[in-house]
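The complex appears here without one of its protein chains, the remainder shown in place.
Chain IDs A and B follow the sequence of writing; residue 1 opens each chain.
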Amino acid sequence: MDCRLVVNSLSNYLDGSLLEAEVRLLEIHLAECPPCNIVRLELAEIRSAARELPLHTPQRALWKRIQLSIEVGESQQGKGREAIEQPGRWSRLMSRHFTFTLPQLAGAGALVLALVGFSLFNLSRHAGQPLNIQGGTGPSLIQAKAAMLPGEPEMREDIERRMSILNARKAAWDPPMREVFDSHLGKIDESLNHCRRNLLANPADQDHQQMVMALYEEKLRLLEDFDKLK
Amino acid sequence: MSVMLAGEQANNVTVEATNVTASDYELAQAAARGDMEAFEALYERHHRRVYSLCLRMVANVTEAEDLTQEVFVQLFRKIGSFRGESAFTTWLHRLTVNQVLMHFRKRGVRLEQTTEEGEMQDVVQVGSERPHSMPVIDRIALDKAIAQLPPGYRAVFVLHDVEGHEHEEVAEILGVSVGTSKSQLHKARMKLRELLNKKL
Partner (left out) sequence: MKITWENNSVSPWIARRLVLSLIVVSGLAIPVAAQSFSKSFRVSPEASDLEVVNKMGSVTVVAAEGNAITITAHQISGEARIEAVQKSPSRVKVEVSGSAPVDFVVGVPPHSTLDLLCYKGSITVKYVTGQLRARTTEGDIQLIGIRSVRVEARSTSGDVSFSGDVLPSGSYTLKSFSGRVEATLPATADFKLQASSFRGGLELGGFQMSFNKQTDKSVDAVSGSGRAAVYLWTQEGSIHLHRKP
């Protein structure tokens, strides 16, 4: 079989759409022709890698834009639906109405008191110990895990992946470009660590929650920008 | 947040809590009744997949975000018509592809255009000079290489290899023959091979 014909058939071969007789002839050729076999291997890798491409994440503001578009569309259509504000899960929770009986309230109050007492007890036991978020069990790990914000693990994974790619390419960058990248990444990381420490101490602090996610996004966008530069 | 004792009358409508383990169908039903939380839950579940498809098809971040926005606005308008005959993901995927194709038509992008400058020469390269020189493929490099494909090749490659459509489906979606879909896919893969090898 001619090499050109073999190479032109490789995609159909990989996708399983050749006839048996064609497959046999092709495989005989591939066994005896290393260059064609290399092309087959490379196309197979591309095909396999395409199936495992990671998902991309759009800007967080996109959801707000979608909400606005829906609201504008609804008011223009005169459906008379009230525009629904969705500034965040906490605000939605705050705007809800709950109905409790007296015994339910009393039970909830007792539970809260018990939890506060337990936390104070554990804090006094662990005071002065460094926070271990690498492994092990115990209140510090639980606290660290509890402080992980929604979307944070995915952001971190995305960032780590991009960092490893960029670190491999950094050696080929101009020194000024490398310097700007390192210096600004360092500043973002410093702020991120500062905010995370505050959040570990006070997980309900909304300002720090927002800052942490905004800093992750800032870091991710910085990596994306440098990834685009030659 | 207001806390009332049992027996007091509530003046406001109480929003039902959304079950976080609800199926897509259940969320779609709730969203069709006006439950924005349910719609937001659908967005959280599926927006990355929609955005990734748009981004790979149009190779432009701004356009991809705009398309994602249009998809979800369309989804909101049409969600009442989802009857559950197919998987929600399949339905949403089809909505996304249709939006992308409309976008191409509006922008005058011809999917039969397979090159940036006229007809492409046959780029069959029989064998590499270096034995199996392409390393384990860097996914980000592949993503960038896909963005460099001409629109026609890119569309076929994304729909077939990335999204997993069969050639019959790709042909129907793009309005081409199955043979054209197969040949464009092969050329897309060969072009990607060329682009990835150039990076070495």
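A few notes on this one:
The rule is simple: contacts are C-beta pairs under 8 Å (C-beta built on N, C-alpha and C of every residue); 3 or more make two chains touch, one makes a residue touch a chain.
Quantities reported herein were computed from a predicted structural model and do not represent experimental measurements.
Within the full complex, the residue among A:Leu25, A:Leu200 or A:Ala214 touching the omitted chain is A:Ala214.
Remark: the omitted chain is touched by one listed residue; of A:Ile28, A:Leu41, A:Ala114 or A:Val180 this is A:Val180. The omitted chain makes contact with just one of the residues A:Arg24, A:Arg51 or A:Lys64: A:Lys64. Taking the whole complex into account, chain A touches the unshown chain at residues 59, 61, 64-65, 68-69, 72, 85, 87, 91, 174, 176-177, 180-181, 184, 187-188, 191, 195, 206-207, 210-211, 214-215, 218, 221-222, 225-226, 228-230. Panel shows chain B; residues 60-63, 66, 106-109, 116, 151 of it touch the chain omitted from the view.
The criterion applied here is as follows: only the chains that are shown with their structure count from here on.
Taking each chain's centre as the mean of its C-alpha atoms, chain A lies 18 Å from chain B.
Within the complex, the chain B residues that touch chain A are 1-6, 8, 10, 12, 14-15, 34, 36-37, 40, 43, 47-49, 51-52, 55-56, 64-65, 68-69, 72-73, 76-77, 124-128, 131-132, 134, 136-143, 157, 161-162, 164, 167, 182, 185-186, 189-190, 192-193, 196-197. Listed in rising order, the residues of chain A touching chain B in the complex are 3-4, 7-8, 10-12, 15, 17, 33-36, 38-39, 41-43, 45-47, 49-59, 62-63, 65-67, 69-70, 73, 81, 84, 86, 92-102, 105, 161-162, 165, 227.
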